[in-house]
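Note that one protein chain of the assembly has been removed; the remaining protein chains are unaltered in position.
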Amino acid sequence: DFLLALDEVHPSFGVSETELKQCVTNGIFKFGNHVERILSDGQLFIGQVRNSKRTPLVSVLLHGPSGSGKTALAATIAMASDFPFIKLISPESMVGFTEQAKMNHINKIFNDAHRSEFSVIVIDSIERILDWVAIGPRFSNTVLQTLLVLMKKAPQKNHRLLILATTSQRHVLQQMDMADVFDASIYVPNITDLDSVDLLLQELKTFTDSERRRAIDTLRASGIEARGISIGIKKLLMITEMASQDVDKVDKFVYTLTDEGSGGAR
Amino acid sequence: DFLLALDEVHPSFGVSETELKQCVTNGIFKFGNHVERILSDGQLFIGQVRNSKRTPLVSVLLHGPSGSGKTALAATIAMASDFPFIKLISPESMVGFTEQAKMNHINKIFNDAHRSEFSVIVIDSIERILDWVAIGPRFSNTVLQTLLVLMKKAPQKNHRLLILATTSQRHVLQQMDMADVFDASIYVPNITDLDSVDLLLQELKTFTDSERRRAIDTLRASGIEARGISIGIKKLLMITEMASQDVDKVDKFVYTLTDEGSGGAR
Amino acid sequence: DFLLALDEVHPSFGVSETELKQCVTNGIFKFGNHVERILSDGQLFIGQVRNSKRTPLVSVLLHGPSGSGKTALAATIAMASDFPFIKLISPESMVGFTEQAKMNHINKIFNDAHRSEFSVIVIDSIERILDWVAIGPRFSNTVLQTLLVLMKKAPQKNHRLLILATTSQRHVLQQMDMADVFDASIYVPNITDLDSVDLLLQELKTFTDSERRRAIDTLRASGIEARGISIGIKKLLMITEMASQDVDKVDKFVYTLTDEGSGGAR
Amino acid sequence: DFLLALDEVHPSFGVSETELKQCVTNGIFKFGNHVERILSDGQLFIGQVRNSKRTPLVSVLLHGPSGSGKTALAATIAMASDFPFIKLISPESMVGFTEQAKMNHINKIFNDAHRSEFSVIVIDSIERILDWVAIGPRFSNTVLQTLLVLMKKAPQKNHRLLILATTSQRHVLQQMDMADVFDASIYVPNITDLDSVDLLLQELKTFTDSERRRAIDTLRASGIEARGISIGIKKLLMITEMASQDVDKVDKFVYTLTDEGSGGAR
Amino acid sequence: DFLLALDEVHPSFGVSETELKQCVTNGIFKFGNHVERILSDGQLFIGQVRNSKRTPLVSVLLHGPSGSGKTALAATIAMASDFPFIKLISPESMVGFTEQAKMNHINKIFNDAHRSEFSVIVIDSIERILDWVAIGPRFSNTVLQTLLVLMKKAPQKNHRLLILATTSQRHVLQQMDMADVFDASIYVPNITDLDSVDLLLQELKTFTDSERRRAIDTLRASGIEARGISIGIKKLLMITEMASQDVDKVDKFVYTLTDEGSGGAR
Partner (left out) sequence: DFLLALDEVHPSFGVSETELKQCVTNGIFKFGNHVERILSDGQLFIGQVRNSKRTPLVSVLLHGPSGSGKTALAATIAMASDFPFIKLISPESMVGFTEQAKMNHINKIFNDAHRSEFSVIVIDSIERILDWVAIGPRFSNTVLQTLLVLMKKAPQKNHRLLILATTSQRHVLQQMDMADVFDASIYVPNITDLDSVDLLLQELKTFTDSERRRAIDTLRASGIEARGISIGIKKLLMITEMASQDVDKVDKFVYTLTDEGSGGAR
């Protein structure tokens, strides 16, 4: 089992284990088919990097709506590779850096990766690493160009490198000619049906079984599915925890989910 | 009672009490239902941060028109948490700072918060902290990106952080993908009916009862409510004080309120 | 009498008297009702700042067309307050300053004001202080943000501050969200009728009575009032002086006023 | 006679005579009425500055098409004032200067002028001093703001200052709110009729009388006046000199003038 | 044979052999006519540079879609020249450089080339060297202007220089007036028919003959050719290697190629 394997991963030189584990704070719940499909696709890319002589460099983009679980999944796939070099490039690790400092930080991690026989680099939230903002728009072209070049630069002879990147702004990367640079891409969807919500609530155990059933029944009766539901796993966890503080958990949960899940103004 | 509890808050290491109290110079008058609802919602978020293991970081945006009381309410909620670390990040505390200095100042406060077991950070007037101006438009992307990352960065293991932010430009934050980063948001409305004005005048005691009644009656007779009234608590306080300097308080009050309250050109 | 009171103002520590007097080089002529109304409104705001506990900070914007007398009136109101701290922030005093130096200069004056029990700050020609130019448009956001924050920053406990600002570009301030920051605003109009011109000419004594009457009669006969006349006091003074150099004063005056007063191309 | 007076001007401390004389390399030919009218208007402004107590600062803008003689006329008026301080601010004197250096240079000349009892400052080719270019458009806002403020700054008490500026881009100055800052403006036109061309050729003596007559007759016969002629004095001088190198002077002159004078592509 | 000749090339002073060989990691497969035509055109240009006295400087642009083999072909032609000076200017060799450093690096390589009797410079991926991004758009004008000038600068007397450049953004170079600077250009196409795919699979030997035939047959049956196929050699190699990791190679290959080859969203 893939998830079991994950638990057996041991700390090793060149692996930023703590930071990667922090990306999966609430674990990986299997509330839908796509979760296992994404993890097994990840396994396939690890296999290609391990075995193919012709493609020493493979890059994959995990993209999807905000909070759909991209970072947690990318970190999980990376850790499962068991490669001696697994590093995370994240906006959090570069707060307060100048463009130049970011460039050097990123460059250093790639250089280190090139020197290891088998490496994985996770580039989390590329749009944030690029200081992207839609007004303007503005972003760091210095950092963008560094990534564009490094993502095509082959590692040292006979060495292998897998790049796993995440973004919630794939269309922006396309406008930057960055989407083209990836060899493959994986879509990480939102939760779009009440069965998945039900499954998740079962795993979370925040509600008693009767509370959970009442919540799901009320939601189903409200016709929310017909109107279209779309909510990220991250937001769903937040709503559940908020609701559990209220005297009337179920009502608060149903009310807030209806508000958020249909994209309504908070 | 929530407001009573506030009075009992005692100074403690890590709490910027003076600055927070300065945000509530004229106290909190209960001139409408929304005031108590907002304060109790605030209580709920404090509870979640105190109790939930799954959501160590919760962020809430108080938004509404200019002068509606956002800062006073955010400061009041923060002080009521009784957490050992309560800090204010405000434009006033960063006058004359370079972008870099602002970034460092903000970063330091977040780092300190992460080190405390329970923390609240109030980020007042985000648009001003970002040096936002609609012409251009221009703003500090350096500061924006710092906030975008810090607002998603989890505190140290087992530590908890509540972020309360205010803005009168929520649509701007939405264009910056910043509204998405908040876990919840609270709307702080203007005063939109004469009953609330009446209640406030009673509490203020600037007018005698007969003056107050004459003012409200004149306003009601003028049909201002039908045309639509919308005025912030802050401006209403200012108008009352201005009027009280005039030989004919009531007339001046009625005249100015009619002018301002209907959005007329001053 | 208000204007008499002005003469009695004595120099005192913290008052930039010379510069303020220089703003009123040609005195204040009472050629229309609005002049006295503006001065008495000014008195009211001084009273509010002196007396109200709830509003220690009051800001007023004097706006109107170029040369209508805004600076002279703001300086006159400020000097009449007799407060121990009265300072002028003007573009002329910051010629050759960098943005940073401007920011520091402005910040220093506000800090000094906060330390005085009763203060007035006159901010003259805000658009010029901001280096505003419509092409681009361009302006100093550094200085703008400094002003936006300082204009809302409360003085030290129990201290009071009145801010009087002038601009001929109020619509620009509105686009910058700066107009909102003012608690009140006063419109300073151009001269728009021949009676005011007549009154002014009487006070100026540049023309003899018969010359003046001939000038006014010619203008009236020309139908200029029907077509609409609008001219600032500053320009009218300039035209009168120019005309007085000509061999035929009255003709030159009538000709130039007709040209300028109807907004014609010079 | 005004032009005679000019010859009598003597060098004096504070007068940049050499540079001003260089602006009038080919003298002032009286080929049309407007020339004398402009010079006598200039005299009037000098009189106003000398005599009026109310207007110690007068600024005049000479504007018109490229090469129409603006600089030569401004320099001529300035030199005729016989004031102890007459300085030229020109693009040529600031080649290679940074924005900051330009600002300091201009500021210094104004400060010196303020210290002299009677002063004239000629600001030549404002658009070039501002580094104006229509593509973008781009210009030095630093220099623009410096000029905008200095042109409104009163000289020392009882001192007087006349500012004479030239531009071929008055509409640009209008967009920059700079045209408003001038107290008066004078239009310097192109040559638009063959009589003026004829008068000029008589004065120049480059052609014999019969050559000149043949040239004018040919031009008149060609119907160029009906199609509209418009040429600057500067270009007309250049064409005459070019033509005089050719074996067939008259033909070359007629041909080139026809080409240029009707705004044709060279 | 041209490709055989390539193998005989020996390292020499002034030749960056390692980097050039790295551009052809998977060799040159002859899967279509255009491959040989491009290589022989390359030979022609080498001949011209070697022999012509009138054209000591010849520049050629290889352009085509992303991954069509431009870099591999340019490097192959360059190495086949056997000139004493063959250098590669590539984005990978300038990661982390400032604009100034890039400019100096490029300038140095050109200066060295000018000093050698016969030289080839390969400028790989010009758009990346220029830090081009379509959003804005932005690019380094400093580097662009350096290239524009250097590409027209003749080498030292009697010396010869061939410039081979590659780009996947020829239309961008056209907008920059850079396309005009090249003396000739060569189009490197994508693979657009199944016969070429079949030929390539034969050479690659990743599939057995029966697997290959099944793959091609399935693709042909799917009508992909009719809908239009267009895929770069680089991507085709990547897909083949990915598919070979799957339990069902052929299915994965057919599925992915169908998805990619028709420009579908990954």
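As written, the chains take the letters A, B, C, D and E, and residue 1 is the first residue of each chain.
In the analysis below, contacts are C-beta pairs under 8 Å (C-beta built on N, C-alpha and C of every residue); 3 or more make two chains touch, one makes a residue touch a chain.
Just so it is clear, the structure is predicted and the values come from calculations on it, not from any experiment.
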Identify the visible chains that the left-out chain touches across the whole complex. D, E
Looking at E:Val24, E:Ile135, E:Leu148 or E:Leu199, which residue reaches the missing chain? E:Leu148
For the full complex, which residue in D:Glu92, D:Glu117, D:Asp193 or D:Asp209 touches the chain that was left out? D:Glu92
Who touches the missing chain here, E:Asn33, E:Asn51 or E:Ser210? E:Asn51
Missing-partner contacts on chain D, residue numbers: 22, 25-26, 66, 91-92, 95-96, 128, 131, 133-136, 138, 235, 237-238, 240-242, 244-246, 266
Chain not shown, touching residues in chain E: 44-45, 47-48, 51-52, 54-55, 58, 103-104, 107, 137, 139, 141-142, 144-146, 148-150, 152-154, 172, 175-177, 180, 182-185
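The criterion applied here is as follows: only the chains that are shown with their structure count from here on.
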Among the remaining chains, which ones contact both chain B and chain E? A
Between chain C and chain D, two touching copies, which fits better, same or different residues at the interface, with half of the numbers shared as the threshold? different
Taking each chain's centre as the mean of its CA atoms, how far is chain A from chain B in angstrom? 34
I need the residues of chain E touching at least two other chains; which ones are they? none
Quick one: which chain pairs are touching? A-B, A-E, B-C, C-D
